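Every protein chain except one is present and positioned as in the full complex.
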Amino acid sequence: MSETSARILVPVGESSTFRNTAAYATREARRVASETGEEATVHFVYPVRWQLVDELERSASEEVADILDRARVWAAEDLDYDDDGEIDDDGVPVSIETAVVGEDRYLFSPSDFADVLLEYARDRDLGRIIVDPEYQPGGSAPMLQPLELELSRSDRIVEEAPVDRVVERGRFPSRSNLSKALVMFGASFSFYLLLAGVLDTFNLLTGAVSAGIVTTVFSRITFRETPKAGRLLRRTGRFILYVPYLLWEILKANIEVAYIILHPSLPIDPKIQRYRAAIWDDLSVTTLANSITLTPGTLTVDVDRDSLVIHSLTGSARDGLADGPLERAVRFIYYGRAAARIPSPRERGTVEDESVPPTPEEP
Amino acid sequence: MTPLEYLVSGLVLAGVFFGFVAVVGIIRLPDLYTRAHATSKSDTLGTVLSLGGVVLLFGADVAAVKTALLLLFMFITNPTAAHAITRAAYEQGIEPWTADDGGGD
Partner (left out) sequence: MVLEGFSTFQTILLGGAAAFATFAIVLLYRVVRGPTMEDRVIAINAIGTNTVVVLALAAAAFGQPGYLDVALVYALLNFLASIAISKFIVERGGVL
């Protein structure tokens, strides 16, 4: 790989400085190409965090397409704009490509993002990666620096686009922060009034003040994604469908556990297993982990990204888990009906014994 | 006694039964992982049944909503607490009891 390259990859996401990054990338591609005579190309690549299975997630994929379209339009504009000063005869053509990557796997950590990006770069022979300084892979978690670190482990050139950061953050509430605050305020206010039980002026006033305090302190950290009314309602609806099923499972589990506990010979055969769930975000992992704990003889001991460490009381409990009905149910709640049709963990071979617990860390 | 009272009594008695199972489990099971099964399942169900009875009893009242909230809260926090405790044990490296270790402690 040479010192620099006119073949550039730009990871794309929702960001306030992306306009400038796109401009920088196209400019660089052209500059390097005119120096080295290399063929210039800029690929705008969007790593998606979820599998786009649900009708709802399809609207998300439209958003993605929208952002990529914008990137393409901006890049085209920049190419013309740069030309107006000195219209160079050797106005090097820069080809612009856009792509969506990562649809077929779960992107969790910075290294997952780096992997898909690097794979793409390798396939297309892109030598240089320009990262937007405000780029947030996978929502609002601070992942940019570890991502850059992971990317720079490869043989590609990695740099951050030298663009001015807009410092409006925090001063003006963005639309996303506003909706987070509204949901938070609504929830805490109604909870307060519920506990108060009486709707008089005093309760309304103190409730509004308390909810206001809670909102200002916690609304930024409560949500990872921007709450959207439609998705929230659908998930709540599907969750309500899930509750009777879960209750039934819990009842069965309890009769089983009660039988085991009250049986004179205590017929148990406990074992710890590690199991990778096909589930991506915090909320659904929490739901699955808690559901597993509540149902047939299984208990979630540890969660590390999408892999759950599960202690099971009996062999039949292990079989029930490996059939994966709970996992399907949780996928149904959070990703929609289409997502519920997946092979069971046993068929996917994602269950393995975890015989030895990790060695204790002595201080 | 009214039919509602019979229903509530039934739920409370069922709750007491599962509460009893939880206690026997916590006393009797061989290690903390298995004991956590008893708290997270039997105790949760015992609680949910009893509280459910109380919800029915209060009927259409703020008190019923509060009890329902309490029920929901127990429903979410009980397994979470069991998870937190077992994870603490797991990270400390406490070996789980297996059938090979023989019966009883």
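When the chains are written out, they are named A and B in that same order, and each has its own residue count from 1.
One rule holds for everything that comes next: contacts are C-beta pairs under 8 Å (C-beta built on N, C-alpha and C of every residue); 3 or more make two chains touch, one makes a residue touch a chain.
A quick note: this is a predicted structure, and the numbers were derived from the prediction, not measured.
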Chain B, residues in touch with the chain not shown (by the definition above): 1, 5, 8-9, 12-13, 15-16, 19-20, 22-23, 26-27, 32, 35-36, 38-39, 43-44, 46-47, 50-51, 53-54, 57-58, 61-63, 66-67, 69-70, 73-74, 77-78, 80-82, 84-89, 91-92, 94
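In this text, only the chains that are shown with their structure count from here on.
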Chain A and chain B: spacing of chain centres that average the CA atoms, whole Å: 33
Residue ranges of chain B in contact with chain A within the complex: 17-18, 21, 24-25, 28-31, 33-34, 36-38, 40-42, 44-45, 62, 65-66, 69, 76, 79-80, 82-83, 86-87, 90-99, 103-104
Residues of chain A touching chain B in the complex: 194-195, 197, 250-251, 253-254, 257-258, 261-262, 265-266, 268-272, 289-290, 293-295, 297, 299-303, 309, 311, 313, 357-361
